[in-house]
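Before I ask anything, let me first share the structure, which is written out below as structure tokens.
As you look at this complex, bear in mind that one protein chain is not there, while each of the others sits in place.
Letters A, B and C mark the chains in the order given here, with residues in each chain numbered from 1 onward.
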Amino acid sequence: MDILNILLSESFWAASLRIATPLIFGVLGALLCERAGVLNLGIEGIFVVGAMCGWLAVWLGAGLWGGVLVAALAGAFFGLLHAILTVPLGLSQHVSGLGITLFATSVSYFSYRTALPNVSSPPRIEPFQPLDFPVLADLPFFGTVLFQQTALTWLALFMVVAVWYVMNRTALGIAIQAVGDNPDSVEAQGLSVFALRIGAVTAGSSLMALGGAFLTMSAFDAFFFGMVNGRGWVCIALVIFASWRPGKALLGALLFGAFDALQVRLQTQMGAAVPGQVFLMAPYILSIVALVIAARSADYPRALLTPWFKGQR
Amino acid sequence: AEKVKVAAIYTLPVEQQWISRIHKALNAASDRGDIDYTFSENVANTDYERVMREYAEQGSHLIVGEVFGLERAARKVANDYPNTAFLMGSSFGPVAPNFSVFDNWIHEPSYLSGMVAGAATNSNVIGMVGGYAIPEVNRLMHAFMAGALETNPEVKFIVNFIDSWYDPPKAKESAFAMMDAGADIMYAERFGVSDAAVERGVKAIGNVIDTSGDYPGTIMASALWHMEATIDKAVANVAKGNFEAADYGQYSFMAYGGGSLVLDESLVPAEVVAKVKEREAEIMDGLFRVNVNDERPVSDN
Amino acid sequence: MSNIVLSLNGLSKKFGSVVANADVSLTLERGEVLALLGENGAGKTTLMNMLFGHYLPDSGTIDVADANGQLCPLQLGHPLAALSAGIGMVHQHFTLAENINALDNITLGAEPLLAVRRSTRLARSKIDRIIEKSGLKAPLSTPVGRLSVGERQRVEILKALYRDANILVLDEPTAVLTPQEADTLFENIKAMTKDGISVIFISHKLHEVLAFSDRIAVLRHGVKVGEMATSQADEKAIARMMVGAESPKVERTKIATGDPVLQLKNISVAGRSKRDSLEFVSLEVHAHEILGIAGISGNGQGALAQVVSGLMTLSEGTIQVGGKEITKPAPQAMISAGVGRIPEDRHREGIIGAMTVAENMVIERLEDSDIQSRGLLRPDAIEAYARILEHSYDVRGPGVTAAARLLSGGNIQKLILARVFERAPKVILASQPTRGLDMGAAAEVGRRLLEARERGAGVLLISEDLDEILGLADRIMIIRDGQLVETKSHDREAIGLMMAGEAA
Partner (left out) sequence: MFEFGIPVLSAFVSLALAAIPLLLAGANPIAAYGQMIKGVFGSVFAISEMLTRATPLIFTGLAAALAFRAKLWNIGAEGQLYLGAMAAVAVGVGAFDVAGFILIPLIIVFGAAAGAAGMAAPTFLKARFGADEVVTTLLLNFIILIFVQMMLEGPLQDPMGLGWPQSAPVLDQGMLPRLMDRMRVHSGLIIALIAALVAQFMLARSVWGFQLRAVGENAVAARHAGIKVKRSLYSVAIISGGLAGLAGVSEVAGLKGYLTADLSPGFGYTGIVVAMLAGLSPIGVVVAAIFIASVFVGADSMSRAMGVSSFLADLVVSMSLLCVLIGGFIAKYRIIRADKGNTTS
């Protein structure tokens, strides 16, 4: 089995999509925030919160979709906190974001441990199962790749379309794009800059939390400390790779997932011949290269990182 | 007599397999009323030494932990507190008068679990997912591989390390990749591997802890680690006032009850069970020695 | 039922210690065109921003006529309230999002945000109708970022018209339009007033005011100082009202010009748009001479200033200062060659607001040994130097150790003058040097420029204020579409026509 064989195998693509799922949620979330002009470095912590809260809710007896909802709400809460600090208060988005990551992570860990002081192996829930599509699942290639994924992966794919639709086909999305480019343009049309930004950051953060929830409710069935493992940060890079477009966000996440899946497969074959880390590094290096290539044309939301206050010029 | 005050310092949360075994043994001793037990988990490497000293200053009698990343510093601390007993997971030796070491020497049951795996594979490919390629992991993998080769000289291994102690989704992906490459038995060194096995309907072999309850019908056998023998011995020595620097490693051997094999007899053919029992008895009697090999295992090609 | 559609009652607004508006009252009648005049900084935009809800007044109220013509109080501080009361505003500084197209900019906020579907068909046909009626053509489907300034200005106006405003506020709508475009715009506006729309417009172009308004109101230092019917107004009277006095005449003496000190030969630069490009521009400035560059804003003045400042890479041509070619134009190279630069945008290019007045005074002299030795600054020497400059250039403010941003616009300009003139430069580039300054400060700038000319410097004066050019320049060139033409005439009318691109 060589690289070509891997690339042609269904299971590789299925794995890529699976690995990409939390990233899809995360990039879409980051995209929403940044489109509105707010960088959200709280993403890593919001992933943790989503992973913990979603899982905990299910463990306490809520249904799986109940857990998803709880995760989204928890993400929205921390997103709202970030939004309040950075939008009306206009604090540094970098610092507030890092603060939110630290806060969200430690709140999650502390509450998990306080709620479950005496576990020696992590309690498990019954996670999302691959959806059963009677006929479609037997299709040659797509059967495996697409139709044996869990509901959350489908939700992620749906969200790509939904976010694209909202951003490009609804007045709300246009307003979010406008507020990230020139807040005065929406103020002058009678819309509230604060409301749009706070709303976008809150909604984006709840999407990020779903990325975390996927980890504990679909990719796995228990919560572990440190299991988010940098996935949130990756999204911050991917959103630039994606030039803030949902379709390219999906592409970027899939590419990253594919690299990871390829890495695992190559490592199992080559063993220690090539240090596995070379493959682990590849997606990050690729992201930088993509960024350098795209930088010239990258149309940053012009108001990104710039707070706006009424009546100030 | 005064209860022995024991403090434990873990570099990872107590859910981690390895640590959970120490934690469990200490909790048991605490429940019996032998010790007062406190612990700190997830202590960063930089902070470890401070925590050791704090516990020492607070008058702990016995400090238990794992010093793999900070062998020197830990010995320095022990040297500064000669009246405190230290029992530390370590790859190196003890230091007089008060620094003892232990390690998860369960290569024996690992060998036995390998025998089960070797006999069970149809594809003759076994997948192994590890955390980091450190001696503690490598040694068990090699023992397992040796056991598998005994029952099935044809067997090939695929090995992968995920470079994390804690990333079940990643371990799961790694396991899937191995199954795609033909593995039909998985050696589950990390959380996540057994889940992949369940999803694909293949069998798995457990390590350190017994998870057969969580994955009924999937875990054929597990090599278990029991820290009770080690902890109880050390606590008793401290209580008696004759704690000495020693290598407690042997208390993880099967003969001391520190390691054991558990089998799901409904999943393992009777003749294999018999063969394994036979080896097990030989090990207990000291008639069979399992080789120790700390090198990083690599996939067969 | 009265004919009054809008009434501003005693509006006041302070920014810190700046009184932008003090107790301003104003009424507007149905179908009337009211021109709001005043110097830069007089508070015109502030007043309109309060009307539109961008700023919350410190005191005062606003009443707007409802559908029945009844005056009702307007909720202050909310653009949405103003919009729903039928007030539309064309902002002096465009409020357009560049990443979405004109259509979306126009409809933004006019449709329900939470609707799942959005139909642009109706909107488009409505806009097409407005375009047809008003003649304000703009591409609707191109991202605004790719539109020219004129097109953006039109989109900005379309935005207000789209909302069916019956009170239209236009804050300097013609600043970047060609004279023809401006005329069409005003003719259309005039036509709209027939339908009962009332208009307030702000402009610095007196001929527009005289030609198109019905009534004139004048602000000075935030206070309304007068109102009159346009039919009874003449330019002199308006000017006197605006500045409070006859403008002080600057005396210039005749001197023979010397050798060329600055020569641009066939310079071309490619900017991002026509606005900041130059095509084969040549000019010479001699010692003892002020060369004035006149032109309508956005015809390449910025690019020309940047070239002389050393901020642009030339795609063609050479620059010589004092006869020596500047091979690699860069700010540092220009400074050491003896070019003093007074930048157009003093807040953005001229000073570093967060640094002290003293630091800003020495920022171009960091190499000099009285400022630093071995890479370390000499704070005492710097402060002493700054105090001398503060005194001799009359920079008034909280002192040389205070942040420069705390100075007023006029004093910031004095700081820059001090920095430039103190080095006795051979060449002086003065780019819009009196923009936003009051009479006194403006006269001071003129005096300094003439003084430098007497001393033997050559001055390149770029200004959109024709009076300033006529008052100071020995020679005049006109910049249009990135090209320079010399004119022998010092006749206002003729030069104005040339600026507009019509043969004189």
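Keep this in mind: a contact is a pair of C-beta atoms (placed from the backbone, for glycine too) under 8 Å apart; a residue touches a chain by one contact, two chains touch by 3 or more.
Predicted model only: the values in this text are computed from it and were never measured.
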{"item": "Visible contact partners (per top-of-document touch definition) of the missing chain", "value": "A, B, C"}
{"item": "Which of C:Gly43, C:Gly109, C:Gly298 or C:Pro343 contacts the chain that the document leaves out", "value": "C:Pro343"}
{"item": "Among C:Gly31, C:Gly77, C:Gly271 or C:Gly397, the residue in touch with the chain that has been omitted", "value": "C:Gly397"}
{"item": "Residue, one of A:Leu91, A:Ala162 or A:Ala195, that touches the chain absent here", "value": "A:Leu91"}
{"item": "Residues from subunit B at the interface with the omitted partner, ascending", "value": "38, 40-47, 49-51, 53-55, 57-58, 68-70, 72-73, 80, 91-92, 132-135, 138, 163, 294-296"}
{"item": "On subunit A, residues whose C-beta touches the chain left out of the figure", "value": "39, 85, 89-92, 94-96, 98-99, 102-103, 105-107, 109-111, 113-114, 117, 230, 233-234, 236-237, 240, 275, 277-278, 280-281, 284-285, 287-288, 291-292, 295-296, 298, 300"}
{"item": "For subunit C, residues in touch with the removed chain", "value": "15-18, 309-311, 330-332, 334-335, 341, 343, 348-355, 359, 363-364, 366, 372, 375-377, 379, 396-398, 406, 408, 411"}
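Definition applied: only the chains that are shown with their structure count from here on.
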{"item": "Chain contact graph, described as a line, ring, star, complete graph or other shape", "value": "line"}
{"item": "Identity of the most central chain, Cα criterion", "value": "A"}
{"item": "Inter-chain centre distance, subunit A versus subunit B - centres from mean C-alpha coordinates, in Å", "value": "35"}
{"item": "Centre distance in Å when subunit A and subunit C are each reduced to the mean of their C-alpha atoms", "value": "45"}
{"item": "Where subunit A touches two or more other chains, by residue", "value": "none"}
{"item": "Subunit C: positions in contact with at least two other chains", "value": "none"}
{"item": "Interface residues, subunit C side, partner subunit A - complex", "value": "49, 52, 54-56, 77-80, 82-84, 89, 91, 93, 95-100, 104-105, 107-118, 159"}
{"item": "Footprint of subunit A on subunit B - complex, ascending", "value": "12-15, 17, 20, 23-24, 27, 42, 127, 158-161, 163-170, 172-174, 176-178, 180-181, 191-192, 195, 209, 211, 214, 296, 298-299, 301"}
{"item": "Parts of subunit A lying in touch with subunit B, wherever the complex brings them together", "value": "1, 9, 11-12, 15, 18-19, 109, 113, 118-122, 124, 215, 219-222, 224-227, 229, 260-261, 264-265, 267-273, 276-277, 280"}
